[in-house]
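Omission of a single protein chain aside, the complex is shown with its protein chains in their original locations.
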Amino acid sequence: MTTPKNTGFEAQPYYGICTFGRQPHTRDLTGVDVAVVGVPYDGSTSYRSGARFGPRAIREQSLLLWGYNNALDVAPFKAQKVIDYGDVDVVPPDIVATHTAIHDEVSSLVKEGVKVITLGGAHSIALPLLRAHSHKYGRLAVIHFDAHPDTWDTEFGEQKYSHGTPFRRAIEEKLIDTSAYIQIGIRGPTSGKKDYEDAIALGARMITIDDAMRMGLGGILGEIRSRVQNKPVYLTFDIDSIDPAFAPGTGTPEVGGFSSYQILQLLRGLKGLNLVGFDLVEVSPPFDHSNITSILASNIVFEFLSLLAVNKQPV
Amino acid sequence: MTTPKNTGFEAQPYYGICTFGRQPHTRDLTGVDVAVVGVPYDGSTSYRSGARFGPRAIREQSLLLWGYNNALDVAPFKAQKVIDYGDVDVVPPDIVATHTAIHDEVSSLVKEGVKVITLGGAHSIALPLLRAHSHKYGRLAVIHFDAHPDTWDTEFGEQKYSHGTPFRRAIEEKLIDTSAYIQIGIRGPTSGKKDYEDAIALGARMITIDDAMRMGLGGILGEIRSRVQNKPVYLTFDIDSIDPAFAPGTGTPEVGGFSSYQILQLLRGLKGLNLVGFDLVEVSPPFDHSNITSILASNIVFEFLSLLAVNKQPV
Amino acid sequence: MTTPKNTGFEAQPYYGICTFGRQPHTRDLTGVDVAVVGVPYDGSTSYRSGARFGPRAIREQSLLLWGYNNALDVAPFKAQKVIDYGDVDVVPPDIVATHTAIHDEVSSLVKEGVKVITLGGAHSIALPLLRAHSHKYGRLAVIHFDAHPDTWDTEFGEQKYSHGTPFRRAIEEKLIDTSAYIQIGIRGPTSGKKDYEDAIALGARMITIDDAMRMGLGGILGEIRSRVQNKPVYLTFDIDSIDPAFAPGTGTPEVGGFSSYQILQLLRGLKGLNLVGFDLVEVSPPFDHSNITSILASNIVFEFLSLLAVNKQPV
Amino acid sequence: MTTPKNTGFEAQPYYGICTFGRQPHTRDLTGVDVAVVGVPYDGSTSYRSGARFGPRAIREQSLLLWGYNNALDVAPFKAQKVIDYGDVDVVPPDIVATHTAIHDEVSSLVKEGVKVITLGGAHSIALPLLRAHSHKYGRLAVIHFDAHPDTWDTEFGEQKYSHGTPFRRAIEEKLIDTSAYIQIGIRGPTSGKKDYEDAIALGARMITIDDAMRMGLGGILGEIRSRVQNKPVYLTFDIDSIDPAFAPGTGTPEVGGFSSYQILQLLRGLKGLNLVGFDLVEVSPPFDHSNITSILASNIVFEFLSLLAVNKQPV
Amino acid sequence: MTTPKNTGFEAQPYYGICTFGRQPHTRDLTGVDVAVVGVPYDGSTSYRSGARFGPRAIREQSLLLWGYNNALDVAPFKAQKVIDYGDVDVVPPDIVATHTAIHDEVSSLVKEGVKVITLGGAHSIALPLLRAHSHKYGRLAVIHFDAHPDTWDTEFGEQKYSHGTPFRRAIEEKLIDTSAYIQIGIRGPTSGKKDYEDAIALGARMITIDDAMRMGLGGILGEIRSRVQNKPVYLTFDIDSIDPAFAPGTGTPEVGGFSSYQILQLLRGLKGLNLVGFDLVEVSPPFDHSNITSILASNIVFEFLSLLAVNKQPV
Partner (left out) sequence: MTTPKNTGFEAQPYYGICTFGRQPHTRDLTGVDVAVVGVPYDGSTSYRSGARFGPRAIREQSLLLWGYNNALDVAPFKAQKVIDYGDVDVVPPDIVATHTAIHDEVSSLVKEGVKVITLGGAHSIALPLLRAHSHKYGRLAVIHFDAHPDTWDTEFGEQKYSHGTPFRRAIEEKLIDTSAYIQIGIRGPTSGKKDYEDAIALGARMITIDDAMRMGLGGILGEIRSRVQNKPVYLTFDIDSIDPAFAPGTGTPEVGGFSSYQILQLLRGLKGLNLVGFDLVEVSPPFDHSNITSILASNIVFEFLSLLAVNKQPV
């Protein structure tokens, strides 16, 4: 992308073409540290569709990110080379073809050593993303923010691939190091007692929202660090881990979740972990209002970028 | 459904459980003339998803239909036995499984002689619906209201089944009597000149919106009657045939369409045709406002019911 | 209601006719433990009308309740027989006729030993509901979540019956055991110092939001238990007890209220009380967005159902 | 109201306190020609409530009316003294008390010779308004724009007073000269054939929307003039006479109505009639979007004011 | 911009970075025929602000334009080289600095022979745009679609530059050939009789909406052609020329305007004119719903592009 002429004024949030954080939209990976990639797929949603517009809305609101992270003392767009890679070409009526497209596109980035931050899309996309990262890094520690365990065996009858099943599939495919798999924010009615039991039996350390409120931020972060240690970590973030008051624009909202302040504190507490990949999923703009969900989502991605940038800085 | 006790007040539109037109929700077909069936599937949409909520919204707004059609002089819920069959159990991530479910469910109704009015859902569902009706009635005359021909060969790359392809598939499968296939309201930018040419080459009599405005309502109705004659007719109605001012809640809006008044006149003009099946598709409630699209849709279904009732009345 | 054929897929939240929690819509009380009853009346509202659509919206969003309450370890739709009774036939322009209809309909359920959970509608409906329950259970302990005391003498000039007066009327009518009447969450500007003084003089133990924040959840629950003991308790829940960020869809919002997490904890803390009746009022869907208020309301009803189910379980 | 200091800039539509057309808010009738009066009552609505906010929204949008009517060549705020009288103090839970308040307040204006333009509120308010005007002017010619005849005998069971019955009541009370009563725009499903038959039997000249489209604007206006002649005319305007695309913010929308252009032409065509009173009812702002309904409503009131001003001008 | 890898699927409207019509975002003018340029300025608006988001919303919805114009038989993105130039860097609190920035940026394109289509922004921007085009083409014929003449002398007191004054300024600056200046769609209340008189005195041929409805599309187009002849024409299009039902998302809506169908017909009727520049202004997305205004706007720009492409084709 040719850089626009700068007439001497700084770019304001209402100005210009919407790439993530105004970073260049390119597929040239030369020197690239981090690529933001969109996956506009919502075909696996069990309630409210619309997450296909998640990447677009998050990009749009990301123009409000002024660039410097005071809490982490880092300027993530300056400390590293970030690009907006654009979107994966998904196939709405065919989840298997979609998974292949995601895997192939993202693998081509991961294997070049580019760190990928994926903007969903429904949570089903985590499976091909974990595959792509596991090829490079082996079994992954996984920090999983969510209201739901997403470890069902099937959904919609006998469907193996859907937004309620990706982490069971990933465990079956040995993509996840279950000793370092932690779920945070789980809550809400489930289809039965077995939903939690199954997740735990599969190896997840489940921190429900009640656990989280009891443990406090320090307790949660301690638990994360003790499990994850210095292993390569994939961070998968379902926006519905946050309360619908703060993040209404999502597909299967669950009341009684985290506030945005709590989430920012938790994310900043991950500083120094060996983070190798990220996704942020289930932002559904048609159910958002005044963009508060996509503004929050763009800030979460900004924290992801900052965590990567902090790791890159000399000690 | 046990009939609610009636305390002496008439049921108002804000009252009670939402079945279509307050008709009983049952799967018992004894004596049933017409079944309203929902297909909450939006996995094949190329732009805005949300049509999975179409059946629910149309049912809700249908409670505003007071029961008597003055223009056609008929009370369609009294002249015939109508049920709300509920929804087909679709499979969002798998269009083929979805088509099978639609076909099987609707065939079981059609073969019993029940007339089916299907509430979509995306237009891809027309294919299994045409299959189900063709089994019973043979090749079908088709009156097709739409902004788009929906006769692409593939969509999303190589996908044969999607919301842009059902009528080409149906013609290939010999479900449609192309000498009696008429498209009404076609407009908007297309992927090329070939889009219209292909539809016409496949046999469609295409009345674009410009043709329609030139011909007038009488001209259009004359053309329909001369083609369809007394053949069994399937009426497939994409809400985007209507202008977005009147029907904003849809997936791929095209400006410059019919007004609601024009559409009601056209539908009433079909009185006496040998109508054997109906669908109303592409109502996407997350993009509606104040329910004007679903109110309009429920009125269109009311006209469908009235057309059936008129045919049932003794001459 | 004939059970729909199940084609092998589980019902998803976007699917089918909206009864509360997919429970059967019937007025046959045989073997029924709990009936969910709608009262679509908003004629007594002092600010934003729209609560007549509360029951419909709560039913719609209740389809997202998967069925098992992890916090209370109970499956409330399995542990007891629940029905959706439908709505009371109210009379918008006449509050007295409306109260009679509510009282008569609900009494017929209560006297059969059915536990009733009422979905409002404006808070004025609590008066006929308390009457109906008091006939059966005598003077009632009342746990009253609200931003407002609702103990005015008159409203709109000399109106005795309105949404600001039901609890004064109920105390005058000796429906409430005032030694066991507790108000929780009271806040906001009032018409004068007398508003609180009057409520207290009438016998209410008032826990304002400031009291609540100071006492903590444990303190509030202790206070409730010490007052209510094992008396029959009616729980009346005005959604405006919750902060407008979490519950915008209501008629007279008051800022500075409970979060949804706090409310869920408070409700679960009522486990074991002798709960005999419930209402959830003042959900006004035209002022909701993305259904977050009605989703929260359906979860609160799920907690009501769970509390009843827990009591039913053998010790 | 003290006139604000004018700092030399003209008042823009976003500026200042919202009275209708920036006219003074006063109850001093000295020299007043026309009073705009609000009636924020929606207790009689059969579907969507919210019309209580109609007067407020119409006032707010009226600030966009620049003052000169080019089509009628008149400046209605200059040619006559107009005030914003404020609202009648209605009683939401009691329609009879509300009618008394409306009648008493408006009668006090009408008997002083002030022309009143009432902003509703639901259509039930037409009954006390017709009473107030009939005291002064005798039996009234009535031009009635509406989608519905509003001549039911009862509604909500046995309610005599509601928004579906005012014109039957008014005819029974001999407030209307039925030889000069004309309904325009009637359409939509009704509760039976009898709805139209009854209206006609009561004396209404009913011009359905189909009649209207056939007759053309000239035909309708001719019919109006031939009936109304030089009798004192009350104009009652239900916003649902207009299509929901143009006026979504209303309680019982009916598709297939007039466009805003057609309505403006019809209203201007009433120039010279002996108009003695007006109401504009059923604007429901919670169901409006971007204020298009209240903008349209404020323009309709502007035409009312212009018709009065034209009559006042010397010939 | 590096072309994204194409994985074999076609780009769908929900996919990818939003440039107008997916054309390259660049400031390299080599070989460029047409540049789409955004001007996100709304500081001169007299009522509802928000037009600063017009360019962004129009770009987003332009992805639904499939590429071929059937009515004009042209593929405007293939027949000519189109770029998305991005936005002019405006200065919200300073209209003079904003005008300078617009003028300088657009002049640099116009003088290179690039045709510019500007996406507003408020109508004040027409003045610097006319200046930029007049430098190249001399006095311009102007076809001006609008509800308002925009020929006030001052606004907001003594402000010479605002969205109500640009065409008076342009005439004073001799940028417009007033013998070929035509306004279409004028309507609504004005500040006095002088508003129209002044516009006409300044030389405008004013076709009010009433004139337009009487003349018909053919009559209007005849009048345009007779005035404009083969002079270089600048087309300035205020979205409020269209009725708010079709285009609610604008700053100063006027009821009783054109339908979208009428507008498309009028624009296509300009085929063959010597069109040298275009703007589309006053789209205000915060007041839009379901994007119907920005979808309509993107279609209007598509017609602009098609008109240019038709002119470019060999005869």
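The first chain written gets the first letter, and so on, giving A, B, C, D and E; residue counts start at 1 in each chain.
To be clear about the criterion, contacts are C-beta pairs under 8 Å (C-beta built on N, C-alpha and C of every residue); 3 or more make two chains touch, one makes a residue touch a chain.
The structure displayed is predicted, hence computed values, not measured ones.
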What are the shown chains in contact with the chain that isn't displayed? A, C, D, E
Absent-chain contact - pick from C:85, C:137, C:287 or C:302: C:287
Touch assignment to the omitted chain, from D:91, D:245 or D:266, lands on D:91
Of A:246, A:287 or A:304, the one touching the omitted chain in the full complex: A:246
By the document's definition of touch, the residue of C:80, C:252 or C:306 touching the omitted chain is C:252
Given the contact definition stated above, which residue among A:108, A:259 or A:311 touches the chain not shown here? A:259
Contact set of chain E toward the excluded chain (per top definition): 42-46, 48-50, 52-53, 89, 91-95, 97, 124, 156-157, 159, 161-162, 286-287
Sites on chain A contacted by the missing partner chain, in the whole complex: 7-10, 12-14, 64-71, 73, 75, 243, 245-246, 259-261, 264, 289-292, 295-296, 299, 302
Considering the entire assembly, which residues of chain D contact the chain that has been omitted? 1-9, 11-12, 14-19, 25-28, 38, 40, 52-53, 56, 59-60, 84, 86-92, 101, 104-105
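The criterion applied here is as follows: only the chains that are shown with their structure count from here on.
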So if I look at the partners of chain A and the partners of chain D, which chains show up in both lists? B, C, E
For chain B placed onto chain D, the superposition rotation in degrees, Cα atoms, nearest 5: 120
So which chain is the furthest away from chain A, centre to centre on CA atoms? D
Indicate whether more than half of the residue numbers at the chain A-chain C interface occur in both copies; give same if so and different if not. different
Could you work out how far the Cα centre of chain C sits from that of chain D, in whole Å? 39
Geometric centre distance via CA averages, chain E-chain C, whole Å: 55
Averaging only over C-alpha atoms, locate the centres of chain B and chain E and give their separation in whole Å. 38
Mark out which residues of chain D touch at least two other chains, giving numbers and ranges. 46, 48, 156-157, 243, 245, 259, 287, 289
Taking the touch definition from the header, please name the shape of the chain graph: line, ring, star, complete or other. other
Inter-chain touches occur between A-B, A-C, A-E, B-C, B-D, B-E, C-D, D-E
